[in-house]
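Shown here: the complex without one of its protein chains, the others still in place.
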Amino acid sequence: MSVKLYIDAITDAMRQEMERDPAVFILGEDVGVRGGVFRTTQGLIDQFGEERVMDTPLAESAIVGVAVGAAAYGMRPIAEIQFADFILPAVNQIISEAAKLRYRSNNDWQCPLVIRAPFGGGVHGALYHSQSLEALFYHIPGLKVVIPSTAYDAKGLLISAIRDPDPVIYFEHKGMYRLIKDEVPDDDYVVPIGKAAVRRDGTDITVITYGLMSHYTLTAAEELAKEGISAHVLDLRSILPLDKEAILEAVRKTGKVLIVHEDNKTGGVGAEVSAIIAEEALFELDAPIARLGGPEIPAMPFSPPLEKFYMLNPDKIAKAMRELAAF
Amino acid sequence: MSVKLYIDAITDAMRQEMERDPAVFILGEDVGVRGGVFRTTQGLIDQFGEERVMDTPLAESAIVGVAVGAAAYGMRPIAEIQFADFILPAVNQIISEAAKLRYRSNNDWQCPLVIRAPFGGGVHGALYHSQSLEALFYHIPGLKVVIPSTAYDAKGLLISAIRDPDPVIYFEHKGMYRLIKDEVPDDDYVVPIGKAAVRRDGTDITVITYGLMSHYTLTAAEELAKEGISAHVLDLRSILPLDKEAILEAVRKTGKVLIVHEDNKTGGVGAEVSAIIAEEALFELDAPIARLGGPEIPAMPFSPPLEKFYMLNPDKIAKAMRELAAF
Amino acid sequence: MAFEIGETAVKRHRHIGLTDQDVMNIYENMLLARVLDERMWLLNRAGKLPFVVSGQGQEGAQAAAAYALDKQRDVILPYYRDLAMVLAFGETPLDILLANFGRANDLSSGGRQMPGHFSARRHRIFSQSSPVTTQLPHAAGIALAARMRGEDLVTYVSFGEGSSNQGDFHEACNFAGVHKLPVIFFCENNHYAISVPLHKQIGSKYVADRAAGYGFPGIVVDGNDVLSVYAHMKDAVERALRGEGPTLIEALTYRLHPHSSDDDDRSYRSKEEVEAARARDALVTFRRYMIDEGVLTEQEEKDLRNRLTQDVDRAIEEAERSPLPAPESALNHVYADGK
Partner (left out) sequence: MAFEIGETAVKRHRHIGLTDQDVMNIYENMLLARVLDERMWLLNRAGKLPFVVSGQGQEGAQAAAAYALDKQRDVILPYYRDLAMVLAFGETPLDILLANFGRANDLSSGGRQMPGHFSARRHRIFSQSSPVTTQLPHAAGIALAARMRGEDLVTYVSFGEGSSNQGDFHEACNFAGVHKLPVIFFCENNHYAISVPLHKQIGSKYVADRAAGYGFPGIVVDGNDVLSVYAHMKDAVERALRGEGPTLIEALTYRLHPHSSDDDDRSYRSKEEVEAARARDALVTFRRYMIDEGVLTEQEEKDLRNRLTQDVDRAIEEAERSPLPAPESALNHVYADGK
């Protein structure tokens, strides 16, 4: 056990899995000598060579498409998309190919592929280096989608993803790389895909969230505790599949639910979480199901006042929590 | 006024708009002498020539990307995607470019573009010629998404889409082309984007739906009427923006809501509709918000028993309606 | 190529290392594909099959290409017209028909995919989707995986000339070119993408002109010239196995039927054009070559055709008798755990 940065937990998971299994390899833009533009693959090329830490041409559809072929033929590729925003040219390979390969071949072929993509805002990345893209994929059967919010989960979920026999999209929040650190086992361990985590026990209101917003919500919850409001906080961790039982249990705890994500609200993950609750736990509710997300604008602008306007923060979340508690 | 097929209403809208405005043109695969693989552009090349009814190379990203450039430079392109399933290679051009052009240029450039895409199943099209793709786009601010279910709406919404100053995705259900016919004015008229339509007045339960499922729901509603259950049916018509007022009004009518779509349930349009209701009309509800959609499998299989298993039909919808009414 | 049909004194196929038996094998492969394909159209017109997509006119190129590959060593990523190719790799007419009839024991997909979406892991045939050209990066990926695993093989990936205009063509060719992967990109240029004629599809004269942009050879070959296709394929295979990287082979062919059973080709091409192509069809010209060269007699050819027809007819009966999948089986195999 040692305290590690979120980013180092990610690198650790890749290194250990590559040591364990020669089938695991990384491909992407600048993952080699550059160690990734965020330094997530730092040092790996020295240890594993340029074949297993492969710099590719600037072509996301090929990165994913080549990985699909390699995965089907016995390898365990980790395809890095430099910024989640640039996953869009690869959407056809992800949705038509990776997600459907096992199904369409009636279990004859498989696609054990991990796609890692740094997402999220608040880093002056503007419209195309800040987006949350999970809502495009959580609708697609055949995929799994995870979003770790702690260093512990970052490592454990990445190891799970690499060992998973099916394609997993692993969204890592770039704002958390060097902001978040916590206790991480040195050895290997897994955090199961599809299990949410209770981050805080509480009795008055329930907040369901994930990613960087988990931390902001916990900060807000501490603030509210001082005001006598006790918040229960659930971190989804997996977006597809959603942990339905954990969601319903968290609802039952307090009867008042707020769903928080950085992504814009319409059609976001919060829509499905809300719909699950309205379908299966309606009579547990003491208040309308509230959602808090980014505004309905195409993406997060560059200029600081605009970016700040877009991004949620503990204050905005606390405000929504107070309103819910007062309902 | 005359009774027209859904498909002919689509062709009419294009022809009349092309006659009215020389900036309107069509580009896509096989839209020329072939008149489209479904015959939606039949005859148009004879009337307008091969420049305005342009057969393109087999390259969806170029079809949309070229249309974005042309739209920005004063034209009004209608880009045809041969099957909605094949819109995926163009997702980057749609989401990064078309949807964001006006916003990112602070209103300096614009993108009056229509993307027409035949979608939907029940036509033995199997995994890749049957999908419903609207959930990938209804989350994206900057786009509009419409899905007409009558010949009247098909024409009126397409005219609205063509005249709209922003990008509109127009999903037309290929199973409805020659199945649905109704009264269509010969002259031009518009059906406004963003307005739902009440298809049936009722007092016991509300069904919110769109596309081919509107018809199946109406059939089911007639069946239920015989059993003494009165169903209120709302056809969304626009998926983005959703007609929130119409949704809430329909909920208030009966207090019991079922949302029905052909697409799979998780993260589908029904999730957002449900979440809107749970957020804004929770205390109007007398029953959990029910959703009925396709199963959580990657797409609709070919073999008739499998396809039938996937597709909703009036019986399956009637069953869900009965359950809700009995709640 | 140095050879043209009819020019030889010595049997031309011997020059390129093929025995009489070899060319017989190639011809049988072509003929089986043709007979099966014809039968499927009849079944479609009789209302028994909802959909047929045809390889007729392209069998010569396919069978020749297949003969240059090693069925135990190589992996193929065929496209929907590659009936002769997948038959060569071990699929039987019954396998094809079970897929066409959407039966439970369809090898490729358990009745899930449309006809023509070949797949069979046991035969080293990779699974195909419908959006065109996505298989090209997969071919590079399989070649890369094989190299990393220390296996010597060639991946063969085919596609129409229309499909060569998708971005994935470019990205896959370049990836394979950079890494000198053992991939053979085999373009079956039948001059139409559904209704769109070649000159509205590609800016250059040949698809093969694109290979130079990825640093590997691009070859144009008459797809009806079976021996020429074979010879070029053989070179490409050897080149790939020597570690010298990919080759793009463009076989000039013609599609004798409409795009699919849903298409009507009269709006975009003339009867005369199709008739002219029928005369160049490898089923006609290669047959003539074999008879002229004394490899095959008219009678032997007739007997062969009868035998293959009977085989196919038996397979049709069996496929029709075969059970449909259980409805709930639609839920299986979304993920490895069955869920």
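Details
Per-chain residue numbering starts at 1, and chain names A, B and C are given in the order in which the chains are listed.
By definition in this document, a residue touches a chain if its C-beta (ideal position, glycine included) is under 8 Å from a C-beta of that chain, and two chains touch if they have at least 3 such contacts.
Worth saying up front: this structure is predicted, and the values here are computed from it rather than measured.
Every visible chain touched by the undisplayed chain in the complete complex is listed here: A, B, C. For the options C:V52, C:A146 or C:C173, the residue in contact with the chain missing from this view is C:C173. Note on the undisplayed chain: of the listed residues B:I26, B:A59, B:I180 or B:I276, the one touching it is B:A59. Here one chain is not drawn; of A:G125, A:G267 or A:P288, the residue touching it is A:G125. Listed by residue number, the positions of subunit A touching the unshown chain are 29-30, 32-35, 37, 55-62, 85-86, 88-89, 124-129, 295-298, 301-306, 308-310. Of the residues in subunit C, those that touch the hidden partner chain are 165-171, 173-174, 176-178, 199-205, 207, 209-216, 245. Within the entire complex, the positions of subunit B that touch the omitted partner chain are 25, 51-52, 56-57, 59, 61-62, 64-75, 77, 89, 92-93, 96-97, 100-110, 141-142, 144, 164-166.
One rule holds in what follows: only the chains that are shown with their structure count from here on.
Centrality annotation: B (chain centre taken as mean Cα position, compared with the mean over all protein Cα atoms).
Comparing mean CA positions across the assembly, the chain most remote from subunit C is A. Subunit A and subunit B have CA centres that are 30 Å apart. Separation between the centroids of subunit A and subunit C, computed from CA atoms only, is 42 Å. Shown for subunit A are the residues that touch two or more other chains, namely 61, 89, 92, 96, 100, 103-104, 141-142. Residues of subunit C in contact with two or more other chains: 106, 109-110, 112-113, 117, 129-131, 167-168, 334.
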